[in-house]
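Excluded from the complex is one protein chain; the other protein chains are retained at their positions.
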Amino acid sequence: MTNDRNERRLRFALIGGGPGSFIGGVHRIAAELDREIELVAGAFSSDADRSAQAGAAYRIDPARAYPDLATMLAAEAARPDGIDFVTIATPNHHHLPAARAALEAGIAVMSDKPATATLQEARDLADIVAGAAVPYALTYTYSGYPLVREARARIAAGEIGQVVKVIVEYSQGWLAGAVDSKQAAWRLDPGRAGAGGCIADIGVHAFHLAEFVTGLHVTQLLADLGSVVPGRTLDDDAQLLLRFDNGARGALLASQVMIGERNGLRLRIHGTRGGMDWRQETPNRLVIHHGDGRTEIVQAGDASLGSDAMAGLRTPGGHPEGYLEAFANLYRDFATLLRGGAAPLLPGISDGLRGMALIETAVHASREDSGWVHLIV
Amino acid sequence: MTNDRNERRLRFALIGGGPGSFIGGVHRIAAELDREIELVAGAFSSDADRSAQAGAAYRIDPARAYPDLATMLAAEAARPDGIDFVTIATPNHHHLPAARAALEAGIAVMSDKPATATLQEARDLADIVAGAAVPYALTYTYSGYPLVREARARIAAGEIGQVVKVIVEYSQGWLAGAVDSKQAAWRLDPGRAGAGGCIADIGVHAFHLAEFVTGLHVTQLLADLGSVVPGRTLDDDAQLLLRFDNGARGALLASQVMIGERNGLRLRIHGTRGGMDWRQETPNRLVIHHGDGRTEIVQAGDASLGSDAMAGLRTPGGHPEGYLEAFANLYRDFATLLRGGAAPLLPGISDGLRGMALIETAVHASREDSGWVHLIV
Amino acid sequence: MTNDRNERRLRFALIGGGPGSFIGGVHRIAAELDREIELVAGAFSSDADRSAQAGAAYRIDPARAYPDLATMLAAEAARPDGIDFVTIATPNHHHLPAARAALEAGIAVMSDKPATATLQEARDLADIVAGAAVPYALTYTYSGYPLVREARARIAAGEIGQVVKVIVEYSQGWLAGAVDSKQAAWRLDPGRAGAGGCIADIGVHAFHLAEFVTGLHVTQLLADLGSVVPGRTLDDDAQLLLRFDNGARGALLASQVMIGERNGLRLRIHGTRGGMDWRQETPNRLVIHHGDGRTEIVQAGDASLGSDAMAGLRTPGGHPEGYLEAFANLYRDFATLLRGGAAPLLPGISDGLRGMALIETAVHASREDSGWVHLIV
Partner (left out) sequence: MTNDRNERRLRFALIGGGPGSFIGGVHRIAAELDREIELVAGAFSSDADRSAQAGAAYRIDPARAYPDLATMLAAEAARPDGIDFVTIATPNHHHLPAARAALEAGIAVMSDKPATATLQEARDLADIVAGAAVPYALTYTYSGYPLVREARARIAAGEIGQVVKVIVEYSQGWLAGAVDSKQAAWRLDPGRAGAGGCIADIGVHAFHLAEFVTGLHVTQLLADLGSVVPGRTLDDDAQLLLRFDNGARGALLASQVMIGERNGLRLRIHGTRGGMDWRQETPNRLVIHHGDGRTEIVQAGDASLGSDAMAGLRTPGGHPEGYLEAFANLYRDFATLLRGGAAPLLPGISDGLRGMALIETAVHASREDSGWVHLIV
């Protein structure tokens, strides 16, 4: 069998994603959904037994379930059918070292967000990526939804005029009380999560979504982070006011203590000639407020959709697609990139840098009660 | 016919509400809905002809359509069937003088919000009300919705535990561009509206609703008001961060430039044991997030409703009631007050004072970029 | 004061609507909402004491709370300010005699639906109405909703092409078990309700709505009525298949045993160039499916609304109006009629006849298991 990347499925390894992980399985499904990519290896856990156990669960060749990243990179490099890229699905403090090791070994990287644990690390990573021969991308998953891409394309085409107001919110409730899970533990631990809690876990998703869809950059922000549940070091609730580079006003509300909220990411964008409203929990609809007062519901599969949205759909209208399919769209873009094509919608290190700047700026500004501050990347 | 207030319909006059007014007709319908009150007189306009014209449209006795308030108060005082109260439905700058004149004449007052045009005026009015022999009330209309009252009662009973997070938003789009209407003109004119635009027109409604339902007081706020449409002196978009007296965090987002939004008032309250979500545009539903993760939709007419909500409903479940009926609930409360009963849910001058403090504090803090400031009434 | 009907409020009396009645109060509010009409008298109950008690509750002149209809008609005829019309709000078996007595006394009639208790009675009534000097109208309430009228106007204008499919459903749950209330008692009693239970109580509303909005007539039907709750003589669940005079296919599903359903009237109409969807419980929205695949949400207050809808609205967009306002639109039409104007949308005896034909045809066809039968009025 040829090893020409255009003639075969791409091969990847997971870093992290071991037993108990939610995101590891998601990466696997998303990557393989279009049969462009397959999971062949992994350093799933820092515990060798657990890594082997995960390998078996993923049904990969036992020889390719490695005890650590260095071993994996060396072993895979020696194989004729070695991996094309790694996916980093670890707590945040491992992101930089893992990405560095892979990139320096000539292995492309798909990384969980946020890019790193600190802004300085992100700057270091940006330098590494700039000098790397292989691509680096970041799974801001929500930018993979077809209707999100539709919104972006319509705004870029001027459909709502000049953007004047943006409200993005991300409401969850799973950290409303004391939570005893592996998922919660590292997110609430500054040593593993970094300086941000809610702002780093979900706020940064909301931030990226707002910038991605509007095509604008946040230039100033005012941050009010709080720890609602007693005893927490990191924030579990974040309220930000925003100013965009075209002068548009905005607000970002993220919370993990709103009981009853599952994964309530919602983006509203209003311009001088219309508005849009998208909700992650009903992702196949996009509400369009036209300038003449008409309200339209655009749905996945509609003939009015543009090419970006259409490319991201795998079923006809009325057959709901969801989170895994959105995630798979990022992997499809990444495969295109690895095969030498263009993937302009796929988040990369510059998005990662902006996200880390958001987190650190917000954490610092809130702690110091600084009022409006510039967002400097 | 007896003149005992308990034996007859109460009689009222409109101040304002002349030709072209939206709110005049609403007051009339709401006041009369339960046949406890009837419109009998009015000083509908500062133009005598227009006042007469309005009187004819309302089908009242032509002799009781007066050219001005002073004339009306004198004439009505001389009648055996004179008015019991006035409703003030004028631009804001007339609120104080009208209320003062009526109260000093021994005539009760139902007033549009905000209470006055300035905080100082509100303080003056509070003194007048304190010394008056007759009641004064304020039409924070949205507090009249049965499901709003249900939410309030449930929170007071501890159903969601301690409140930790409040998001209240009020989104409109009708001032998104240049607007040429009587409704818009005075709201955008500092001479008639006062120091606040959007914050005074709708932000204050959102503020009252949040305090009313939670039973908490805002103690600190951070305000970011803006004038999105070029050339405006007053704000048309307001973003506030809030802190309540129990330590709860909150945000208030009000805007009149979001095209496609009609009257999007929504209140979300989350506590340590649950959450609630209410929307004005579907007012007969209240979403309850229980602490065990169950989501319940409580609807008007449900057997689970408490007495406050039940008292505010006129039809069985499934027969939608709306804005006019909510408004009528305030008038029913006011009638109860005038007949010597108690109406603890009806907004009064203390609510009016708090609203004016909000407006002035927000306008000043935003203009000075003051960061967090105390809300002092 | 002049007695010219154009110069004063119209005066009416209730027949029925005594203590415990739901619909009596609704008629009173709806009739008075626009100040075109006022309640001045009533024969509220066949029990004189209860009639007096109701009169006091309605705050009318005690002298005008009559013990029976005949007394009322005689007494009112003798007054210079006597009634202009009566509203019949009794169980169905009283409809014909009450309407006959009023019309023969030269008093106009507004009647609850269904028109009578039997089709033969409806035919008799039609003859009486044909010979009467004063108007007769019928409160098919749901035809008063502004967005229903909008749907009708758009279909009449050809917006969805030729109608090919109609689904109308009316789901309630309040009779799902044994119910012990005055409201339930007469509806379940053939002696007072007539031959139909659910079909007569709500099915006939659905039927009228479908014909009203499409502008078509049902020519054939197939009926499957059932009594789900043991021991009932009358139907509490009705399933009908329909054929309209233009060949369109349809279904009518009405039930009173669907626990959790409040007043779930919904109408969907599809044509060769589009479709529409309206729901009574969110009455201020109308979904339009355009022929090119776009879905639009038309809302009360939108600039795109036609004159029929606009005329039925009392508040700006986003201020919900509901059942009482829809009902009031019928009374406004009736006032127009009484003052000599035209009210082409107001249901009359021909609608009443068609409804009675529906009930009797459906009951008979279901009992005999007749398959498709013609609907003959």
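Each chain gets a letter, A, B and C, in the order it is written, and its residues are counted from 1.
Methods note: contacts are C-beta pairs under 8 Å (C-beta built on N, C-alpha and C of every residue); 3 or more make two chains touch, one makes a residue touch a chain.
Quick caveat, the model's predicted, so the values are computed rather than measured.
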Residue of C:123, C:273 or C:339 touching the missing chain in the full complex: C:273
Contacting the left-out chain in the complete assembly, out of C:48, C:184 or C:241: C:241
Touch criterion as defined above, residue of A:81, A:104 or A:281 at the omitted chain: A:281
Residue among A:76, A:112 or A:325 touching the omitted chain: A:325
Contacts of subunit C with the absent chain, listed as residue ranges: 160, 164-165, 167, 169, 173, 176-177, 222, 224, 226, 228, 237, 239, 241, 249, 251, 253, 255, 257-261, 268, 270-275, 287, 289-291, 293, 295, 369, 371-372
Contact footprint on subunit A, counting only the chain that is left out: 8-9, 22, 25-26, 28-29, 32-36, 39, 58-59, 172, 174, 261-264, 280-284, 299, 301, 314-325
Residues of subunit B (touch criterion as defined above) contacting the omitted chain: 292-299, 302-304
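Assume only the chains that are shown with their structure count from here on.
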Central subunit by CA centre of mass proxy: B
Farthest chain (mean CA position) relative to subunit A: C
Between subunit A and subunit B, centroid-to-centroid distance (C-alpha), Å: 43
Cα-centroid distance, subunit A relative to subunit C, in whole angstrom: 55
Numbers and ranges of subunit C residues touching at least 2 other chains: 299
